[in-house]
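With one protein chain held back, the other chains of the complex are shown just where they sit.
Right after this comes subunit A.
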Amino acid sequence: MSIMKTNYLLPHRYKIIGWVLLILGVISGLVFFNQDFESDMLKMDVFAIYNGEDIFNKDGGFFKIIENNSILDEITALSIIFGGLIVGFTKEKVEDEFIFKLRNDSLVWAIIVNYIILIFTIIFIYEFTFFNVLVYNMFTPLLFFIFRFNFLKYRS
């Protein structure tokens, strides 16, 4: 009888790739935050399944090409998400029942903490700052999960 089967995890060797993507993404995100989420880098035409209309853009709708859009924000967000998923869901050097329990507990805590932050935000944060918090909220479950799992693992 094997001690623990965790067949949804990637092999341990991919973890380093995850850390590189995650760290680069977080650094890029922090720089981006200081520039109010605007950038002139990596401008190109992108395809949108749906593009919303606003005062700057009258040509919204389905299946549009958006011209001259900086893709730095897309790359940053995807880098954090892919990096975080890889770091969080690759095997440790030794996988066993205790590590499995730490990972599951950390996932549960990440969801609870994320929604506590969100509840607090809904009640106490208004206007544009609310949407800024939602941007961070896209990443907090993964980041909290990774932080708590590794913290408990290294403390043990």
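Here is the rule we use: a residue touches a chain if its C-beta (ideal position, glycine included) is under 8 Å from a C-beta of that chain, and two chains touch if they have at least 3 such contacts; residues count from 1.
Basically, contacts and distances are computed from a predicted model.
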Message: Not counting the visible chains, the remaining one has a UniProt entry; which protein name from "Helix-turn-helix transcriptional regulator", "Small basic family protein", "Peptide/nickel transport system permease protein" or "Sarcosine oxidase subunit beta" does it give?
response: "Helix-turn-helix transcriptional regulator"
- request: From the listed residues A:Leu22, A:Leu72, A:Ile99 or A:Ile146, report the one that touches the chain absent from this view.
  value: A:Ile99
Query: So that we can see where the missing chain sits, which residues of subunit A does it touch?
result: 1, 3, 92-99, 101, 153, 156
